[in-house]
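Missing here is one protein chain; the remaining ones are kept as they sit in the complex.
Each chain gets a letter, A, B and C, in the order it is written, and its residues are counted from 1.
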Amino acid sequence: MTQTTLRAAVVGSTGYGGVELIRFLLGHPNVQVTSVISSSHAGTLLSDGFPHLTEIIVDELDAVDVDLIKSKADVVFTATPHGVSSALCPKLLDAGLKVVDLSGDFRLQSGELYEKWYKHQPADPAYLQKAVYGLAEVFGDDSKGAEFISNPGCYPTCTVLGLAPAVAAGWIDPATIIVDAKSGVSGAGRGLSQLVHYSEINENFLAYKVNKHQHVPEIEQTLSRIAGKPVVTTFTTHLVPMTRGILCTAYATLTDKRTDEDFIEMYRAYYKGRRFVRIRNKGKWPATKEVWGSNYCDIGFSVDERTGRVTIISVIDNLVKGAAGQAIQNLNLMMGWDEWAGLEFTPVYP
Amino acid sequence: MTQTTLRAAVVGSTGYGGVELIRFLLGHPNVQVTSVISSSHAGTLLSDGFPHLTEIIVDELDAVDVDLIKSKADVVFTATPHGVSSALCPKLLDAGLKVVDLSGDFRLQSGELYEKWYKHQPADPAYLQKAVYGLAEVFGDDSKGAEFISNPGCYPTCTVLGLAPAVAAGWIDPATIIVDAKSGVSGAGRGLSQLVHYSEINENFLAYKVNKHQHVPEIEQTLSRIAGKPVVTTFTTHLVPMTRGILCTAYATLTDKRTDEDFIEMYRAYYKGRRFVRIRNKGKWPATKEVWGSNYCDIGFSVDERTGRVTIISVIDNLVKGAAGQAIQNLNLMMGWDEWAGLEFTPVYP
Amino acid sequence: MTQTTLRAAVVGSTGYGGVELIRFLLGHPNVQVTSVISSSHAGTLLSDGFPHLTEIIVDELDAVDVDLIKSKADVVFTATPHGVSSALCPKLLDAGLKVVDLSGDFRLQSGELYEKWYKHQPADPAYLQKAVYGLAEVFGDDSKGAEFISNPGCYPTCTVLGLAPAVAAGWIDPATIIVDAKSGVSGAGRGLSQLVHYSEINENFLAYKVNKHQHVPEIEQTLSRIAGKPVVTTFTTHLVPMTRGILCTAYATLTDKRTDEDFIEMYRAYYKGRRFVRIRNKGKWPATKEVWGSNYCDIGFSVDERTGRVTIISVIDNLVKGAAGQAIQNLNLMMGWDEWAGLEFTPVYP
Partner (left out) sequence: MTQTTLRAAVVGSTGYGGVELIRFLLGHPNVQVTSVISSSHAGTLLSDGFPHLTEIIVDELDAVDVDLIKSKADVVFTATPHGVSSALCPKLLDAGLKVVDLSGDFRLQSGELYEKWYKHQPADPAYLQKAVYGLAEVFGDDSKGAEFISNPGCYPTCTVLGLAPAVAAGWIDPATIIVDAKSGVSGAGRGLSQLVHYSEINENFLAYKVNKHQHVPEIEQTLSRIAGKPVVTTFTTHLVPMTRGILCTAYATLTDKRTDEDFIEMYRAYYKGRRFVRIRNKGKWPATKEVWGSNYCDIGFSVDERTGRVTIISVIDNLVKGAAGQAIQNLNLMMGWDEWAGLEFTPVYP
């Protein structure tokens, strides 16, 4: 292989997004992980907190030090919390590093909206403008050759991949969109809270942040861009007693008479060549387990003549297509590699 | 206690609804279980299939024999599959027994609709007319003194209790109602299928029977009765990797400007004196585990000014309020007892 | 009812043992819960942290104040952490209250052993001596009329009920006893730790505190008392991805040739009249779910001729027979009531 190996660093290695990035990067043919970084655990072994990496990652965690990162890596993945990325990414970019940011800090073009929904100071507008929103299957190939990618959120990825073709085609009335989203618990991160206590969430199902989730403006910004006009949506998030997976059930009123077959054909045309999106046959809807551990987004439909509405079901693995996998996909596009390099994992079933 | 003890028989004792009925009847102060009945397992011990009943139910299972039932019982609970109840209940009624039927066979007034959604022959219209639809918190006390109760379905119970006050008050436009329902696996019964295989449904979430669930016409019939005009709804069912619990997320467009507080106050007034419905405070939405093992239905709200819609979250235990518990509640009303007799279980948490 | 109602207080109401005590006390015919107490949450509503108690427990949490408790209650349940009970219980006893302590502070007669395994200062020896170890099915009725009960630990209860008859009869060699114990996650309490994070323990099984668990000396003390000579055991604890339930698999070498039937007959004789212990038939072993939510301990056997060993399987619900239920049972014995008053719950299945 004549390919030069790219050196990659992961900031936030002790979170779920971070270790998932490491899993994918370790299997990537063109990449070497040269630094795993954690502000809270620098100097310790990553495998102390994540024994599944025993004898796999044997180096100590580095501190967050831009000069050190610059000396070790060509590209940096920042799997850092909201409010941390907004300060760190500009420094990394200024040092000449390529950056893929997995936080929400560079997803919203409007600092005002960011402040309203995230309750944080927004990032510097100059860097907001530089950030490319990396939803490759929808926004052509904006990511190609980019230096700085803002990786989409897990809910927006699942929601928008499910709705984009229908909105773009004008087949549904954007004003009627309602998205009922359900996520596994890993989406809440590795931090501790009563909500993620096993005894509380096992054998339990609940809604949270109803009409208040910070992914709402990201979904609306993206659907508005596709629709070419402002879109406002109703979006509800629920917690499922499982670790991984997001399923979005989206409802909208049809603008004209269409069948399941129409939707299937049109979606397959829209996503032609995009192998991470799989459109299911008539009468089949995807389950989260069918994409578990993989970068796929699967989509199914049910047109209801009685109500004139379509129900669209889309699923992803929140830690893969909703985070680490999509970040690798964006890296591939940045570098001009095959979009699926290092991502050709078959879903793990059962 | 001067109360005469009522003798109860349970047909379908080897299903989940049946054993749950037995659990409640055993703890009921005015009832004695005098016959546990199973067409498929007659002559064997119930505790062979359900060892949790070891030393609790020690009699053999009886066959389905109307004369035998008549000799042993005053009231019969038929926790039998669709298509079995339609034939059995008329015979039990003709024998002078009181009947609470837990199947779907007597819930729809229209035989035509039944045939369309259930793909079975409907029951004799004469008996359809005799059946009282036992949703006590909504239909006043239709069940009081009745001889034959059709116990509501699990999804309709959760859906309608969540929507009835808003529909009755005209606060939402019935034409805009969309219900996204999620159920634990016990709702699918004890029968075997690939869908309920542990390895398939654990760590999985999926939609099923989208726009095709047989509870759709029951929900529409009931909401139409409340609205005083035909209501058509979009209704989606999902399977949650847990055993018990239903959560319904209902969406509708407001007919006028209202707040969360308005909804809370109005719902509390509507359900005044109905202790099995609990309305949550502003900003709180119920989780299924908070009613686990109990006869409660808990409800919470989120009015969204941005979209002019209200989101209503309601939860029940599908085997209790959605089946056995509501059946006992109906028995209490039939007999003129306290509505909550034998049902004052605190939810089991965690 | 001519029975005077006993007034009960629960200290530690915001833990899992505490809310489970409240569930049982609310259903007890002779008891009224007059004070729910929490050092950390005094002045707030219990239902804020445990919404399943909405409209059921409506009073604010009291602080831990002995005078206040004395004014409100006749008996106190202390569901408090190790190290807290040792200081609190003497004060409650001195105030003339009856006490059932659910901590480990009064279970070991030797302060030295306590210090070694619990890494805390032991309780005052005078009070250690007053504490009656409340394992009613084994120690006849020591609890009858007692003023101060030390409620056995969850693992010791399941282990000892499984082994006591065989040890007492001399059918197994106590020196060969090995106990492999498995517990649901609620046994670890409601406190937060990485170990109880849903995403870590779901779809996971692990051993913890191998040969180090603080219940080892309690098991050995109790088995030694039964054997009439010092017993040392190997005891391993594992965490199961479920909320409730303990299953102990105990292994021991037979002292003489015996069959499954011999064991079954002998155990049934030993536990005659003790309705919370159920001995299974030959070739049947209990599952944790078959006692879920109830005060039962179920036991099964497998004698292996090839190895000359017997395998004994015993199960309990750790929060009921292993904590709150057994505490109520002890209260019943203290008061001279039926042992099963308020505890006649059928296990919840499925």
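Worth a mention:
Throughout what follows, a residue touches a chain if its C-beta (ideal position, glycine included) is under 8 Å from a C-beta of that chain, and two chains touch if they have at least 3 such contacts.
Here the structure is a predicted model, which means the values were calculated and not measured.
Considering the whole complex, the residue from C:Thr54, C:Gln214 or C:Thr288 that touches the absent chain is C:Thr288.
Of the listed positions B:Gly104, B:Gly134, B:Pro241 or B:Gly300, the one in contact with the omitted chain in the full complex is B:Pro241. Taking the complete complex into account, B:Ser186 is the one of B:Ser47, B:Asn151 or B:Ser186 that touches the chain left out.
Residue-level contact of subunit B with the missing chain is found at 16, 184-186, 190, 192-194, 196-199, 201-203, 241-243. Contact between subunit A and the unshown chain involves residues 16, 19, 22-23, 26-27, 50-56, 186, 202-203, 243-244, 275, 278, 280, 284, 286-287, 289-294, 298, 344-350. Interface residues of subunit C facing the missing partner chain: 178, 180, 182, 184, 199-200, 202-208, 210-211, 232-234, 236, 238, 240-245, 247, 249, 251, 285-289, 292, 302, 304, 306-307, 309, 311, 313, 350.
Please note the rule applied: only the chains that are shown with their structure count from here on.
For the self-contact between subunit A and subunit C, the two sides draw on mostly identical residue numbers; the shared fraction is above half. For the pair subunit A and subunit B, the distance between C-alpha centroids works out to 39 Å. Listed for subunit B are residues 202-203, 243-244, 286-287, 289, 292, 350, each touching two or more other chains.
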